[in-house]
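Okay, so here's the structure we're looking at.
Only one protein chain is missing from this complex, and each of the others stays in its spot.
So, subunit A:
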Amino acid sequence: MPTVSMAVNGKDVSGEVEGRTLLVEFIRKNLRLTGTHVGCDTSQCGACVVHVNGRSVKSCTMLAVEAEGATVTTLEGLVKDGKMHPMQEAFRDQHGLQCGFCTPGMVMSTIDLLRVNPDPSEAEIRDWLEGNICRCTGYHNIVKAVQQVASGDAA
(Lines give C-alpha, C1' and ligand atoms only; values in the text may rest on other atoms or scores of the structure.)
Protein backbone atom coordinates (compact mmCIF):
# COMPACT_ATOMS: atom_id res chain seq x y z
CA MET A 1 0.00 0.00 0.00
CA PRO A 2 1.29 3.50 -0.80
CA THR A 3 2.39 5.77 2.00
CA VAL A 4 1.27 9.36 1.86
CA SER A 5 2.79 12.32 3.71
CA MET A 6 1.41 15.83 4.04
CA ALA A 7 1.20 18.73 6.48
CA VAL A 8 -2.25 18.95 8.05
CA ASN A 9 -3.04 21.95 10.24
CA GLY A 10 0.67 22.67 10.62
CA LYS A 11 1.60 19.12 11.61
CA ASP A 12 3.50 16.66 9.42
CA VAL A 13 1.50 13.45 9.10
CA SER A 14 1.86 10.27 7.10
CA GLY A 15 -0.05 7.06 6.74
CA GLU A 16 -0.61 3.99 4.64
CA VAL A 17 -3.52 4.28 2.23
CA GLU A 18 -4.92 2.51 -0.79
CA GLY A 19 -4.70 4.24 -4.15
CA ARG A 20 -8.47 4.70 -3.99
CA THR A 21 -8.52 6.22 -0.48
CA LEU A 22 -10.12 9.66 -0.69
CA LEU A 23 -8.51 12.64 0.98
CA VAL A 24 -11.58 13.05 3.19
CA GLU A 25 -11.32 9.42 4.31
CA PHE A 26 -7.66 9.94 5.23
CA ILE A 27 -8.57 13.09 7.18
CA ARG A 28 -11.51 11.53 9.04
CA LYS A 29 -10.40 7.92 9.52
CA ASN A 30 -6.60 8.03 9.69
CA LEU A 31 -6.22 11.43 11.35
CA ARG A 32 -9.52 11.31 13.28
CA LEU A 33 -10.24 14.90 12.29
CA THR A 34 -14.01 14.62 12.02
CA GLY A 35 -14.73 18.33 11.61
CA THR A 36 -14.65 17.76 7.85
CA HIS A 37 -17.98 16.23 6.86
CA VAL A 38 -19.12 13.95 4.05
CA GLY A 39 -22.53 15.02 2.83
CA CYS A 40 -23.23 13.80 -0.68
CA ASP A 41 -19.91 12.14 -1.56
CA THR A 42 -20.59 13.19 -5.16
CA SER A 43 -18.89 16.65 -5.22
CA GLN A 44 -22.18 18.53 -5.11
CA CYS A 45 -22.66 19.64 -1.51
CA GLY A 46 -19.33 21.03 -0.32
CA ALA A 47 -19.54 19.78 3.30
CA CYS A 48 -16.07 18.26 2.77
CA VAL A 49 -14.30 21.45 1.64
CA VAL A 50 -10.75 21.83 2.99
CA HIS A 51 -7.83 23.94 1.84
CA VAL A 52 -5.07 22.22 -0.13
CA ASN A 53 -2.05 24.44 -0.72
CA GLY A 54 -4.21 27.41 0.22
CA ARG A 55 -7.14 26.77 -2.11
CA SER A 56 -10.55 25.35 -1.28
CA VAL A 57 -11.22 21.91 -2.75
CA LYS A 58 -13.73 19.13 -2.23
CA SER A 59 -11.84 16.50 -0.27
CA CYS A 60 -14.33 13.80 -1.34
CA THR A 61 -13.22 14.32 -4.93
CA MET A 62 -9.49 14.06 -4.45
CA LEU A 63 -7.38 11.01 -3.68
CA ALA A 64 -5.26 11.06 -0.54
CA VAL A 65 -2.21 10.22 -2.69
CA GLU A 66 -2.85 13.34 -4.76
CA ALA A 67 -2.18 15.38 -1.61
CA GLU A 68 1.34 13.96 -1.26
CA GLY A 69 3.58 16.77 0.00
CA ALA A 70 0.68 19.22 0.21
CA THR A 71 -0.26 21.66 2.94
CA VAL A 72 -3.81 20.92 4.11
CA THR A 73 -5.99 22.98 6.43
CA THR A 74 -9.21 21.64 7.90
CA LEU A 75 -11.75 23.30 10.15
CA GLU A 76 -9.75 22.16 13.20
CA GLY A 77 -6.76 24.16 11.94
CA LEU A 78 -8.63 27.47 12.09
CA VAL A 79 -8.63 27.77 15.87
CA LYS A 80 -5.57 29.67 17.10
CA ASP A 81 -4.70 29.82 20.81
CA GLY A 82 -8.16 28.65 21.71
CA LYS A 83 -9.77 31.45 19.71
CA MET A 84 -12.12 30.80 16.82
CA HIS A 85 -11.42 32.18 13.35
CA PRO A 86 -13.30 35.43 12.61
CA MET A 87 -15.43 33.52 10.08
CA GLN A 88 -16.46 31.02 12.75
CA GLU A 89 -17.26 33.91 15.10
CA ALA A 90 -19.33 35.56 12.38
CA PHE A 91 -21.30 32.38 11.69
CA ARG A 92 -22.12 32.29 15.41
CA ASP A 93 -22.95 36.03 15.58
CA GLN A 94 -25.23 35.89 12.52
CA HIS A 95 -26.71 32.47 13.27
CA GLY A 96 -25.34 31.27 9.94
CA LEU A 97 -26.36 27.67 10.59
CA GLN A 98 -29.29 25.59 11.64
CA CYS A 99 -28.37 21.90 11.87
CA GLY A 100 -24.69 22.72 11.28
CA PHE A 101 -23.87 19.81 9.02
CA CYS A 102 -22.82 21.97 6.06
CA THR A 103 -21.05 24.53 8.27
CA PRO A 104 -17.46 23.18 8.11
CA GLY A 105 -17.52 23.37 4.32
CA MET A 106 -19.27 26.74 4.34
CA VAL A 107 -16.63 28.21 6.66
CA MET A 108 -13.67 26.79 4.70
CA SER A 109 -15.18 27.88 1.38
CA THR A 110 -16.00 31.43 2.44
CA ILE A 111 -12.55 31.97 4.01
CA ASP A 112 -11.13 31.14 0.57
CA LEU A 113 -13.56 33.62 -1.02
CA LEU A 114 -12.27 36.47 1.16
CA ARG A 115 -8.69 35.45 0.33
CA VAL A 116 -9.26 36.14 -3.37
CA ASN A 117 -11.95 38.79 -3.00
CA PRO A 118 -11.75 40.64 0.35
CA ASP A 119 -14.81 42.81 -0.35
CA PRO A 120 -17.33 40.71 -2.30
CA SER A 121 -20.80 41.89 -3.28
CA GLU A 122 -23.80 39.87 -2.13
CA ALA A 123 -24.07 38.43 -5.65
CA GLU A 124 -20.41 37.40 -5.61
CA ILE A 125 -20.86 35.69 -2.23
CA ARG A 126 -23.90 33.77 -3.48
CA ASP A 127 -22.10 32.86 -6.70
CA TRP A 128 -19.10 31.53 -4.75
CA LEU A 129 -21.44 29.44 -2.59
CA GLU A 130 -22.63 27.54 -5.69
CA GLY A 131 -20.54 24.60 -4.54
CA ASN A 132 -21.91 24.53 -0.97
CA ILE A 133 -25.40 23.27 -0.28
CA CYS A 134 -27.35 23.97 2.93
CA ARG A 135 -30.56 21.95 3.18
CA CYS A 136 -31.87 23.98 6.10
CA THR A 137 -31.98 26.83 3.51
CA GLY A 138 -29.89 29.04 5.75
CA TYR A 139 -28.02 30.93 3.02
CA HIS A 140 -29.28 34.35 4.07
CA ASN A 141 -27.45 34.38 7.39
CA ILE A 142 -24.38 32.72 5.87
CA VAL A 143 -24.16 35.64 3.43
CA LYS A 144 -24.51 38.04 6.38
CA ALA A 145 -21.69 36.25 8.22
CA VAL A 146 -19.36 36.66 5.23
CA GLN A 147 -20.35 40.34 4.96
CA GLN A 148 -19.58 40.79 8.67
CA VAL A 149 -16.04 39.46 8.26
CA ALA A 150 -15.49 41.43 5.04
CA SER A 151 -16.59 44.68 6.68
CA GLY A 152 -14.46 44.02 9.75
CA ASP A 153 -17.40 44.75 12.05
CA ALA A 154 -18.26 42.50 14.95
CA ALA A 155 -21.98 41.99 15.48
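Definition applied: a residue touches a chain if its C-beta (ideal position, glycine included) is under 8 Å from a C-beta of that chain, and two chains touch if they have at least 3 such contacts; residues count from 1.
Operating definition for what follows: contacts and distances are computed from a predicted model.
Asker: Out of "MoxR-like ATPase", "FAD binding domain-containing protein", "Branched-chain amino acid ABC transporter permease" or "Class E sortase", flag the one the UniProt entry gives for the chain missing from this complex.
Answerer: "FAD binding domain-containing protein"
Asker: Which residues does subunit A use to touch the chain missing from this display?
Answerer: Contacting residues on subunit A, toward the hidden partner: 2, 18-20, 22, 41-43, 46, 49, 55-58, 61-63, 65-66, 68, 109, 112-113, 128, 130-131.
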